[in-house]
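A single protein chain has been removed from this complex, and every other one stays in its place.
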Amino acid sequence: MDSTTPATAGGFEPRITAFVCNWCTYTGADLAGTSRLQMASNVRIIRLPCTGRIDPMFITKAFERGADGIIVSGCHPADCHYNAGNYHARRRFAIFRELMDFLGVDPSRITFSWVSASEGAKWRDVVNDAVTRVRALGPFTAYRNMVVVQATAPKSSSPEHAGEGEGLPMQSLAADGVAPGASKEVTA
Amino acid sequence: MARIGVFVCHCGENIGRTVDCHAVAEGCKDVPGVVHSVDYKYMCSDPGQQMVKKAIEEKGLTGVVVAACSPHMHEKTFRRAAAGAGLNAFLCEMANVREHCSWIHEDREKATVKAIDITRTIIEKVKHNVPLSTIRIPVTRRALVIGGGIAGIQAALDIADGGREVILVEKGPSIGGHMSQLSETFPTLDCSQCILTPRMVEVYQHPRIKLYAYSEVESVEGYIGNFKVTVRRKARSVDEEKCNGCGACTQVCPNKKIPSEFDCGLGKRTAIYVPFPQAVPNLPTVDRNKCLLFMNRAKGRPDTCKKCAEACEKGAIDFDQQDRLITEDVGAIVVATGYQLYTIGKDQPKDNLKGYGEYGYGTIPDVIDGLQFERLASASGPTSGKILRPSDGKVPKRIVFLQCIGSRDPQKGMEYCSKICCMYVAKHTMLYHHKVHDGVATVFYMDIRAAGKGYEEFSRRAIEEEGAQYIRGRVSRMWREGDVIKILGFDTLEGEPIEMDADMVVLATAMRPQPGIDVLAQKLSVSYDQHGFINEAHPKLRPVETNTAGIYVAGACQAPRDIPDAVAMASATASKVLGLFANEMLEREPTVARVDEGTCAGCFHCERVCAYGAVEHKDIKDRAGNVVRVIAYVNPGVCQGCGTCEATCPSKSVELQGFTDEQIWSEIQALGV
Amino acid sequence: MTKIGYFPGCSLHGLSREYEESLKAIVAGLDTELVEVDDWSCCGASSAHGTSHLLAVTLPARNLAIAESQGLPEVLAPCAACYARLASARHEIEGDTDLAGHVNRILVRDFKNTVKVRSILEVLKGQVATIKAKATNPLKDLKVACYYGCLLVRPVEVTGGYDDPEDPSSMEDICKAAGAVPVKWNRRLDCCGGGMSMSRTGSVVRLSAAILKDAKAAGADAVVVACPMCHSNLDFRQKAMQQRGAWEGDMPVLFLTQVVGLSMGIDPKTLGMGRHFVSTNSVMARTAGTGSGAGTGTNKATAVAGEVG
Partner (left out) sequence: MGSHEHSRNHSGPEPLAARVQRMTGLNPACCYQCGKCSAGCPMAAETTLRPHDVMRLVARDRLDKLADADGLWLCLTCETCTSRCPNGCDPARTMDALREIFATGKDGKPPKAISAFHKSFLAQVRAHGRLFEMGLIMSYKLGGGPMFADVTTTPSVLARGKLGLAPHNVKGLDEVRRIFDACAAVAAEEEGR
């Protein structure tokens, strides 16, 4: 019954941030808990009302803050609690993926999935698969280094200014002319 | 500076077995802003809640984090406790260390580290929480019902009987809808008029129902509890106050050859007419497209005919009457606009449906549809209930019914099953058998769908006791030879082609929403499917609500429905409306979006992604009152709090309260190394 | 002068040469020039269709490719069977990039599939006003049964829906413009037996006789067709029908182009009226006295018939 992914002794343990919607995946994860489904402990969940709320910049921010992998999970396409929020999210992420690709982030560090409130076991599998995959990829440093090099605003890493625009990594990239077009598309 | 209190729960052994709760409490102590951090066996117990309250009061906490079970379990409990101690409820959050930690891990050390992470994340979030108050919206406790078929009638009566005022808007001259056209109704074969007419009269006489017949909804503004509706009262050319319904006018009108809509073209009416004798309101209407006087006026000629006006002793006829626009405030809306039948004819303006040439395109006069058959079978119909065929008035001895015409036909018609036709065809064969004893009724069907209480028994009765011949297979083509209709079909059970002669053919044509439903749905900003049927909010759990709060749906405008379904839905909408009206104010979670007026660029990306139509335009004016800028405004009554707009806004000018960028950034920040 | 590509197809150069003769005779009057597809080859007809799908698409595609290289935006295929093969090849290549690639590789041509395929009904329908204006010899009392058969108006996916597949009207409209009176009848869209004329004569006799009987019952003086195959089954096979007792009487079967040509007062010989198996003299007699050259028309027709048959 224990399906915790075995950690390579003393080896690298990835840190994974999960952005999940309140109605489907968060509740599915609750169900995994009430069903006592064992899984890897590497994932930290951030609860949002809907995947439609997820700004792709959250992902870049999480990478910057040391995440080695990301999970984005919400309701199944036709089941969105808010009708269409996940549809908008999917559109955004399609563009976002291209951007990540452009930046050289291995797309398999980011897991997109649909987990409904009744899919506790699926949530466990999503978590374990992501951990296994990212563990194999090793620590993610490229982006962090890149941001450190390119950041124009040094305060970007201090918690007090976390929410402020000028500290956002993407904007620092845009300011360097790396991806202004892309960043526009992301929000369009 | 924040003063946060952290309360770590053991949940007996549930958390404590895997997570070192004391260590979690200790581990949070050094987080900047945390002034109190403790652990306890059962936080949700009364002593547990008292601990929270006491700490708020004694330590002057500005935020509370309870590290315990899922917020879906006890968020409300602890928010209530915090509020009890004078702290704004929305400054209290839960860190889920049970479902998302202790229950899914065994390694105590790792679980404890994770529990600390989870708690610290929420601590950072709470630092950015601001006091919010539940949104309270006033509710206008009157309802609008659109459509006066059986569904609309039932909804109006139930709401009015529940003590609230109702405005019933019907576009036709009379209420009653399609049910008033039916002869007898399955599965009990009771007379449609007999059960419907009393309800229509009740509507008319109800002190709390205001009936606007011959009227349409012009525009709708506002949101749940606060709709402003403009109704166009079309000019009947008859003064309602003066007319006493004597009918003298209709007797004298010289234009008597107009096909009657009520009789589906099988009977005739005059230009000034009452659609049927039991009409409610029992007032005549001048059909301005057919009245000689108006036809002359349209050509710029002087009025000639005024026979109706001359016959009217009350002087009720008013040829110069104009449409009137009336505005009503309501808190809830029920849509009950019903259905139409798929027209077999070739001419379907503005419709991409092609019709069915192989069945005679309505060019063979004795090929009729189900509603026409209802009129023939109805005692009050054009033939006084005798089954006579339209072409020559003879009694058809061989009648053939074709099921699924236009339904279950993704190629030319609708892919869906119209749900009621199997039943009404069975009914039609019985009515026919009762009236033409020596006649033979044959039905071409694909499946018999009779899934209701007493339905299967009913359709079997048609076959076993009333002699209907059921042939499984679709018909390919029909044509007329002399005065018989030739039918080319196939019996898939026998495996043989069939060429059959019929005297009359009845097509069970598909049910579709009323024309114009799309325009109405757009006015109401409710969604509809590709066929025009109004979408329910959830097919199982919210079947009579629409996606727009405060707007409900009943009857055949939501999907093909029979009378029992339509009435059940109508009563369900009434209970929803009365539930909404039970309070003077509407309370809602404050998780709604807010626009920063200073930075909003007015690009309205947010408006485009909002599935609820919550984003409105707001004019920013200068001192002289000139509009200088148009920006977005999120109506808190309508916003459902999905946050899609916030993720979309290019200038980060719209924020979802409770899930602001700042809050989420801090959570991500807290996860950092 | 409008120019339109022209794919005659094998039948118009063989068994149904009067179809081509009459077509060529009328287009001049309609201000239209036919530009024949260079070195066209057979569309494959029902034999390719019944043997290999790829062949059934590629054979027509060769002709479309040639037309394309001639710069022709559209091609008229007067034979209903050729029309169906060409139009459906066009339709299938358009909807299937794999197939398109396959076809292009076999043809070794840079074929973009830009050529529209038009039926004779589609082309003449657009000329109804001109036909009416040019009908100096309108076929006033001639009652005609317009026969569409299978392939002229369906399936709509292939035809593009220029006419209703279940209740078409274009042939009637054209005949009316020529002064004839279309009758209402029931078997306009029934199959005559198509390409089974030789291999299964019995079926053709059964199906075609039913069509003729219905036309006769509706009071038609002649059946009008726009397909060599239909013509052959309904005209040439009348003798077989009679021999097998399936049909009595003689029903003239005219090509639509002949109907239009007669109304324009074109010499019946030029229209190939004498090539039919069932004499068209009764039709000539019917049109007698309507137009200017009516008397001579009758004589000519008789002469032609006598000369040939």
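Order of writing sets the labels: A, B and C. Residues in every chain begin at 1.
Here, contacts are C-beta pairs under 8 Å (C-beta built on N, C-alpha and C of every residue); 3 or more make two chains touch, one makes a residue touch a chain.
Nothing here was measured: the structure is a model prediction, and the numbers come from that model.
J.: Could you list, sorted by label, every displayed chain in contact with the chain left out?
T.: Result: the unshown chain touches B, C.
J.: Which one, B:107, B:318 or B:409, makes contact with the chain that was left out?
T.: Candidates B:107, B:318 or B:409; residue touching the omitted chain: B:409.
J.: Pick from C:59, C:123 or C:178: which residue touches the chain that isn't shown?
T.: C:59
J.: Which of these, B:446, B:463, B:484 or B:603, touches the one chain of the complex that we don't see?
T.: With B:446, B:463, B:484 or B:603 as choices, the missing chain is touched by B:446.
J.: Taking the full complex into account, find the residue in B:358, B:616 or B:662 that is in contact with the omitted chain.
T.: Spelled out, the listed residue whose C-beta touches the missing chain is B:358.
J.: Check each of B:106, B:218, B:239 or B:491 against the chain that is not shown and name the one that touches it.
T.: B:491
J.: May I ask you to list the residues on chain B that touch the chain which is not drawn?
T.: Residues 358, 404, 408-413, 446, 472-477, 488-492, 495, 497-498 of chain B touch the chain absent from view.
J.: In terms of residues, what is the contact footprint of the unshown chain on chain C?
T.: The missing chain touches chain C at positions 10-11, 13-17, 39-42, 44-56, 58-59, 62, 84, 96, 98, 102, 105-108, 149-151, 154-156, 165-166, 189-191, 193-196, 198-201, 203, 206-207, 236, 239, 274-277, 308-309.
The rule is simple: only the chains that are shown with their structure count from here on.
J.: Rounded to a whole Å, what is the gap between the Cα centroids of chain A and chain B?
T.: Between these chains, centre-to-centre, one finds 38 Å.
J.: Could you please state the distance in Å, as a whole number, between where the Cα atoms of chain B are centred and where those of chain C are centred?
T.: Going by mean C-alpha positions, chain B sits 53 Å from chain C.
J.: Can you tell me which residues of chain B touch two or more of the remaining chains?
T.: Residues: none.
J.: Of all the residues in chain A, which ones touch at least 2 other chains?
T.: Not one residue in chain A touches at least two other chains.
J.: Can you name the residues of chain A that touch chain B in the complex?
T.: Residues 2, 4, 15, 17, 26-27, 29-30, 32-34, 36-39, 41, 44-50, 52-55, 58, 61-62, 65-67, 81-85, 88-89, 92, 124, 159, 162-163, 165, 184, 187-188.
J.: Which residues of chain C touch chain B in the complex?
T.: Interface residues on the chain C side: 164-167, 186, 217.
J.: Give every residue of chain B touching chain C within the complex, in rising order.
T.: Touching chain C from chain B are residues 346, 354, 356-358, 361, 363, 479-481, 486.
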